[in-house]
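For this view, one protein chain was removed and the others were kept in their places.
Presenting chain A:
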Amino acid sequence: MSNIDRRTLVKGSLAAMMAGAAFSRSAFAQSSEPILLGVSGPLTGPNAQYGTQWKQGFDLALDEIQAAGGINGRKLAYNFEDSQSDPRQSVAIAQKFVSDPRIVLELGDFSSPASMAASPIYQRAGLVQFGFTNSHPDFTKGGDFMWSTSVSQADEQPLLAAYAVKKLGLKKLAVLHLNTDWGRTSRDYFVNAAKEYGAEIAVTEGYIAEERDFRSTLVRVRDANPDGLVLISYYSDGALIARQARQVGLKQVICAASSVYSPKFLELGGEAVEDVHVGTRYFPEDPRPEVQKFIAGFKKKYNGLEPDAFNAYAYDAMNMAAAVVKIGGTDRRAVRDAFMKVKDVPSVIFGAATFDVATRRVKGAMNAELVVRKGQFALWDGKPT
């Protein structure tokens, strides 16, 4: 084979050896070294925006954890490796993390293909994979080292259905959903719950994440003659659909899943998202102390920027990781066991989060029913729109 090839190889093994030397040194170094978490997530590629939001949430949580004295006197830190949400890269990152003895816990990845491709590696090596945005129902079935604080769609969607059907009195719904594992699972839970509450599902339409143009989809929606539109969307596509729905003259009530909860939804949607109803897990005026602390801290750290749902997931995840490591220490197996012991961790999303040991997920997400009024998210006042 060529020289270049051998050179790469030599460089690779040199790097590995140096890394090995670094690990053994860190094993001797005591409490001055921070406790390290591995993060596998997208910093480049099509999902890069979500990785950026994770970072904001992590950094805020870390500031607070450090200010409160860290983990038993040691600092907590993370090592963010960019996976581009690509399974090929997330498996390499997984091997990197499991063979780095400093890493006590792994967070991520973002998409299901990237996360679940890495799961077998984490499971076999005995390093917890803490997938805090992994709502895929099979994610935690990967093994007893897979834990998730992602709100189960079995929990979230009935809440949204109750908002749409019971509170807003919608009887005939059109559901538009992202055609991903998340959107598809969510849609099924939503449809079941809505039917149970007595609503009729007029039409469901799945669209791919890159879609920008929804005009023809909205003609289908119009022809099905619903009295409400339900968006199982992220904020960017949710805003696009709302805008185009208003442009083509659809005046029905719009209800959206909590994933659109972001200042970007208001910015991108403009006037079109006025009066859109959103079921969320928290809201700015929420009196709960953990929410107030999160929002105030976030705005202070990021020049007045409003946090969004993904910021909150990441912030909660880092706090949960800190709580777990406080109990479990730096032994990986003990960290796994700590997930079973940890109780009532203050959480923006759950209020107080405790894992269900059987499913390795957290139940009982908080619920807030919001509506966009004058370009702001506000608690719904009970008035129909």
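The working rule: a contact is a pair of C-beta atoms (placed from the backbone, for glycine too) under 8 Å apart; a residue touches a chain by one contact, two chains touch by 3 or more; residues count from 1.
Just so we're on the same page, contacts and distances are computed from a predicted model.
Asker: Of the candidate names "ABC transporter permease", "Cell division protein FtsX", "Membrane transport protein MMPL domain-containing protein" or "GMC family oxidoreductase", which one corresponds to the UniProt protein name of the undepicted chain?
Answerer: "ABC transporter permease"
Asker: Among A:E205, A:E274, A:D316 or A:E369, choose the residue that contacts the chain missing from this document, as touch is defined above.
Answerer: Hidden-chain contact among the options goes to A:E205.
Asker: Give the residue, chosen from A:R124, A:K300 or A:K343, that touches the chain omitted from the document.
Answerer: A:R124
Asker: Touch as defined at the start, partner being the missing chain; which of A:L76, A:A164, A:L229 or A:L268 qualifies?
Answerer: Selected residue, touching the omitted chain: A:L268.
Asker: Would you mind spotting which of A:R215, A:K300 or A:R333 touches the chain that isn't drawn?
Answerer: For the chain that is not drawn, the touching residue is A:R215.
Asker: Out of A:G108, A:G142 or A:G351, point to the residue that touches the absent chain in the complete complex.
Answerer: Answering carefully, the residue with contact to the hidden chain is A:G142.
Asker: Since one chain isn't shown, list which residues of chain A touch it in the complete complex.
Answerer: Answer for chain A: residues 1-2, 4-6, 8-9, 11-13, 15-17, 19-20, 43-46, 48-49, 51-53, 80-82, 84, 86-89, 91-92, 94-96, 98-99, 111-113, 116-117, 119-121, 124, 136, 138, 141-142, 176, 179-181, 183-185, 205-208, 210-217, 219-220, 222-223, 236, 239-240, 243, 247-249, 264, 267-270 touch the chain left out.
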